[in-house]
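One protein chain omitted, others in place.
Now for chain A:
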Amino acid sequence: MATAHSKSAARIMIAPAVFVLLVWMLIPLCMTLYFSFADYRPMRGVFDAWIGFDNYIRFFTSSSFLSSLMTTLWMVGSILLITITGGVAMALLLDQPMFGQGVVRILVIAPFFIMPTVSALVWKNMFFNVDNGLFSYAYKFLGLQPFDFLSQAPLFSIVVIVAWQWLPFATLILLTAVQSLDSEQLEAAEMDGAPALSRFRFIILPHLSRAITVVILIQTIFLLSIFAEIFVTTNGAFGTRTLTYLVYQRVLESQNVGLGSAGGIVAVILANIVAIFLMRIVGKNLDN
């Protein structure tokens, strides 16, 4: 089927997509790279095209870098932990025989489709708010002192909001994987008297391992760039400043473009390390 003629036609058909993505990748990224070696503060009219690695040194040695890195790790790590364990549990639960399975599935998946600014503001005001939030009423109902979530436990609050948004994603993908499990194998194990826990440990979990890896990688990439949830809740205050948010503040708020760009390059490198692993898995899958 693939003649020389059709091959060149194929090349022409692919060209526009490759071209726009290439432009999109290269031009802004090269500009960021260029700025990262410059002393560039547009508000003060400073532009010195080459100051070597000063920005990188300043970025790495500033206390805000280390704390933002820790915040990022905590945030991404705890969201992953919640969504993966919760997702496996939910997927197994949804796979059980029950009435109204389709409706339950719809209820569980719904949060994923909620606009990030909406979910952040709804949680912030209607649940976490110390005066009028539902959690405060619940605390009062139990005779406890209302707790100001967003200023007392800001990182935890954001983790709750984002985990709520991503748990449906993990559930949906793990459910797809659970449903592809060969039930005869499970039945055989059950007949041989394997208890539920070992059936989970030795049959279900190994079967899910690939899907779990994929969920971890994809979520990590998206979670590394969480923005709106922080923007509308704490605006980066109270130790919720992630690496992404730090770079945003350096670049757009304090308008230190050189320093921010150095941070941006660091973020790109970190994301790429995760991406390489994901691509390996996806690439292997393409072969078969």
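To be clear about the criterion, contacts are C-beta pairs under 8 Å (C-beta built on N, C-alpha and C of every residue); 3 or more make two chains touch, one makes a residue touch a chain; residues count from 1.
We adopt the following convention: contacts and distances are computed from a predicted model.
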Exercise for the section: Could you check which of "Spore germination protein", "Inner membrane ABC transporter permease protein YcjP", "FMN reductase (NADPH)" or "Ubiquinone/menaquinone biosynthesis C-methyltransferase UbiE" matches the UniProt name for the chain that's left out? Expected result: "Inner membrane ABC transporter permease protein YcjP"
Practice task
Could you tell which one of A:Leu69, A:Leu121 or A:Ala194 touches the chain left off the display?
Solution key: A:Leu121
Exercise for the section: Over the whole complex, note the residues of chain A touching the chain we left out. Expected result: 1-2, 6-7, 9-11, 13-14, 16-18, 20-21, 24-25, 27-29, 31-32, 35, 90, 93-94, 96-101, 103-119, 121-127, 131-132, 134, 137, 140-141, 164, 167-169, 172-173, 176-177, 180, 183, 186-187, 190, 210-211, 214, 218, 221, 224-225, 227-228, 231-233, 244, 247-248, 251-252, 257, 260-261, 264-265, 267-268, 271-272, 274-275, 278-279, 281-283, 285-287
